[in-house]
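The complex is shown incomplete by one protein chain, all other protein chains being positioned as in the whole.
Per-chain residue numbering starts at 1, and chain names A and B are given in the order in which the chains are listed.
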Amino acid sequence: MRFFLLVLFLSVTALVPARAGELQDLLQIHAEEVAKPSRRSVGMLLDDLVASGLPQVPRFLERWAGREVWQGPEGAFVFAEEDGDSLILEDIDDGTTQTVPDDGYTQLRPNGGVRRVIGSALVQFQLADPEISRRMAAVESIARRPAADQLAPLLASIEDEPDPALKVRKTQLANFLTARFGETAEARIAAISSLSSDTSVEARSVLNQILSRDEGVAPSEPEGNIAQILDPMLAPAAYYAQLVDAGFAPMQTTPAMIRAALEANIDGGTVGGVPLAQLNTDAARERAYAALAREGLAPPLVIVETRDHALGAYVFYELYDEKDPAITDAAAAALASVESRVALEQAADLALDGLSLASIYFLAAIGLAITFGVMGVINMAHGEFIMMGAYTGYVVQLFIPDYTLSIIVALPLAFAVTFGAGVTMERLVIRHLYHRPLETLLATFGISIALQQLAKNIFGTQARPLTSPDWLDGAWVISDVIQISYIRIAIFVLALLFLALILCVLKRTRLGLEVRAVTQNPGMAASMGINPDRINMLTFGLGSGVAGIAGVAIGLYAKVTSEMGADYIVQSFMTVVVGGVGNVWGTLAGASMIGFLQKGIEWMNPSNTLAAQTYMILFIILFIQFRPKGIVALKGRAAAD
Amino acid sequence: MHKSFISQNPSVLWFLAALSLFTLTVVLLSEATGTAMISTSFVKTLGKTLCLCLVAIAMDVVWGYCGILSLGHFAFFGIGGYAIGMWLMYARTETIVLDSLSGQVIPPTPQEVSDAIGNQIFGVVGSSEFPLIWAFADSLFLQLLMVVLVPGLLALVFGWLAFRSRVTGVYLSILTQAMTLALSLYLFQNDSGLRGNNGLSGLQNIPGFEQTPQAIISIVFFVASAVALAAGYVFFAWVVSGKMGSVIKGIRDNEARVRFLGYHVETYKLFVFTITAVVSAIAGALYYPQAGIINPGEIAPIASIYLAVWVAIGGRGRLYGAAIGAVFVSLLSSWFTGGGAPDINLGFYTIQWTDWWLVLLGVSFVAVTLFFPKGIGGLFDYLVRKP
């Protein structure tokens, strides 16, 4: 101690540089604390520093916490940077620099606890820092680790905040802090009530923290702000364990304990007077154990009845950490209101999810709807056309590294590739099988098996990436609950485009007219100079081409594998069948129904997507019972056969 | 009447003769008789192939004769396997558990035994509770009943729903495929009560015959499969040869005409659908003890599609065609995928059949559909009628 006093004396008098700065003076007064700060006592020093109002203080605090303050051989504090064996010194007050050998200088190393305290003292400076990025960082650091002492500086900084957005954020954060740490109950309740319309995760966590509670058990109802009295009979085993932990009751005798006790006390051929051979029922074992317990050879037998009796004698409760019931009531009310809003937003989010799934099904199924609905041809290789489109996208990206450009190239190319594949298949196989729908089904199975294996042989079994451009990364965040990724929006837009395009082709073009003519009466169409062969070929090509484009879209958000087509084929058929064959609107209705339904079922049982799919298929099977011709059914003679 | 049935269907006699000869040959050459010219594992393969023939015949009746392209019959086959597998697994685990518990001084309670069995069986899916569907697993008789009842009821309910609403043709195929998919997805879940994707295993060990060598067991199952196939063949040949055959072929060719003749078409379809489902399940119950393991992958829709492929390649509408198709394609498939087929070196590329077999199968299937809709069986007909 004496030594330190000496050092102090020396540093104040002789050894301080002639033009001693104000901060240096202040620091020298607390030199011991500055050199070796402790978490508990550093507060006083910080209070003094803040109270001094010196402009150098924030910078000093930062560098101190950053372990950039050194103490010179004469005890003076300097900012220093190591440079090999020498130090670049910077004066604390006037900022002059010089380079000296590091002999005699010691680095100040405040520990983590101290640095946190320094950090929170810094916050008030940072909140008013001229640099906006520093103010923002300060605000976010408060948001991450809110504490009572930050409320006052935060409130103080709001008024002079020049940036409007940050001002709003500061106000919001101050509101959160007031809700938790406000001085008066009225202020807190007002702040809490203002949170009842805020569905952000932050606001909900503030409310939950106010409502934090502890479970406990006592012989009678305890004092304090009771949140809830619990009924132990809802989960007797768990509550009894709590009772045992609290030391109020002996452990329940488990079958394993009974068994162990019996095994340890075998006396000739019997235990507790019961012959060993009879010990193959629980009742006999309990009898033997009870006998052992009576003789003091085992702890008392606690069976279910004993347990339930003990549970009835105690009160199980939840106690709020917050003492004031008015505040917890307000918080509970606010939370209830927030939660009902969150539920609404979740429903909206679910609807968005359903919509995006519906778009995917629509894209996957619309090509099928054209070939199946318009031509009556079932194409089991449709899924493989989707896969082919996705692989086309993958191959394009191998050659064109720019993702935006590659997608723009891939879409028409995928259409062209699958259009070609579709036309080839129609010419080689399907043409010979018109009016034999089951054989078409089989032949296209064969093609599907072959194509899948072929893809496996070419691209291998592992998943290939199809990377979306940067501007499709991320999500459109509407609130903490409602958000949707841009890719899904893009797929939705693509689906809409296709709906419009296909309607346009079928309703407004010569090709569409001819397709409809061939669909309704091939003989008559042929006699009017329409070549049904050509129309069938083009229709099939169109349907397959759309599958290719769907493949690129699906590949963007799911992995590209040789089996990806098979994953969609059953759903696609379901979409067409449920929607009603031969109708684009029907496919839209079918896709919407299946998309929303699947999301709905997944929401009810989120842990199990397999179960969701199972139930959905069962639902579809039942649905077809009631509307065998689908949602949009054709009536009359056209539907007869 | 019986005489006329056989005399009208000489193919039944030929089939039975060929099957008996084959069975006898295999038994004589197997390890069980000591000649050991056919390994036990190959006996199992042959026995399994006979079961596949039986399910193929059932498929032929429902598709080739009645015109219902069901993509669900391999699911019924799998259900049969699961039903018998539950007993096999339960009984064997029970033996093991009782064995290990018998060393203890204090005899186990029934609860302890059941817990230990549950732990052994369901430990892989993180459970030890017996699901409700295992309620009968301890009884061979009840579980054998399940082999018939569960797929029978499923087919009955599903068929009733589908036929009642006049779902036909490709719609029906897709609907049955959806049913199969739903079933396999359900079984893939860990909490389905059937061990999720682990499936049931160790089925080759027959409880009560732990000391019997697999050589003998394999021959017993082989002969049992042959007997089942023979019985199934005769039964279905009888069904399709009489007036019933006329009606169901009529339904295949022109459903409306049969309806306007006064037959309740839906009842007939339901009859055929259900009875073939039950036979498929019996075939499955014989197949999986020989395979040793069953998992949900076996039930996946693609399996039912392969079943249709066998029948189509073998030749629809003739029972022996279905049997030939099943034997031919399944043995060829295991030859190719098992690496039995020699690679073909094209100079710039070597065709490895493990990779290219499915491509070959797919393409030849398309070719059969296009050019030989009568399949291999059609070739037979041609040869028989020619002289």
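Brief remarks on what is shown
We take it that contacts are C-beta pairs under 8 Å (C-beta built on N, C-alpha and C of every residue); 3 or more make two chains touch, one makes a residue touch a chain.
Note that contacts and distances are computed from a predicted model.
The subunit not displayed here is recorded in UniProt as "ABC transporter ATP-binding protein", chosen from "Chemotaxis protein CheA", "Acyl-CoA dehydrogenase FadE", "ABC transporter ATP-binding protein" or "Cytochrome c biogenesis heme-transporting ATPase CcmA". Within the complete assembly, B:F271 is the residue of B:F136, B:F271 or B:F328 that touches the hidden chain. When the whole complex is considered, the residue among B:V12, B:L185, B:V247 or B:L361 that touches the unshown chain is B:V247.
Listed residues B:F22, B:Y263 or B:F372: the one in touch with the omitted chain is B:Y263.
Listed for chain B, the residues touching the missing chain in the whole complex are 1, 4, 239, 242-244, 246-247, 249-250, 253-254, 256-265, 267-268, 271.
FYI, only the chains that are shown with their structure count from here on.
Averaged Cα coordinates give chain A a centre that lies 45 Å from the centre of chain B. Chain A contributes residues 255, 259, 262-263, 266, 271, 276-277, 279-282, 285, 378, 429, 432-433, 437-439, 441-443, 445-454, 456-457, 566, 570, 573-574, 577, 608, 610-611, 613-614, 617-618, 620-622, 624-626, 628 to its touches with chain B in the complex. Partner chain A is touched in their complex by these residues of chain B: 67, 69, 105-112, 158, 161-162, 164-167, 169-171, 173-175, 177-179, 181-182, 185-186, 188-189, 191, 301-302, 305, 308-309, 312, 355-359, 361-366, 369-370, 373.
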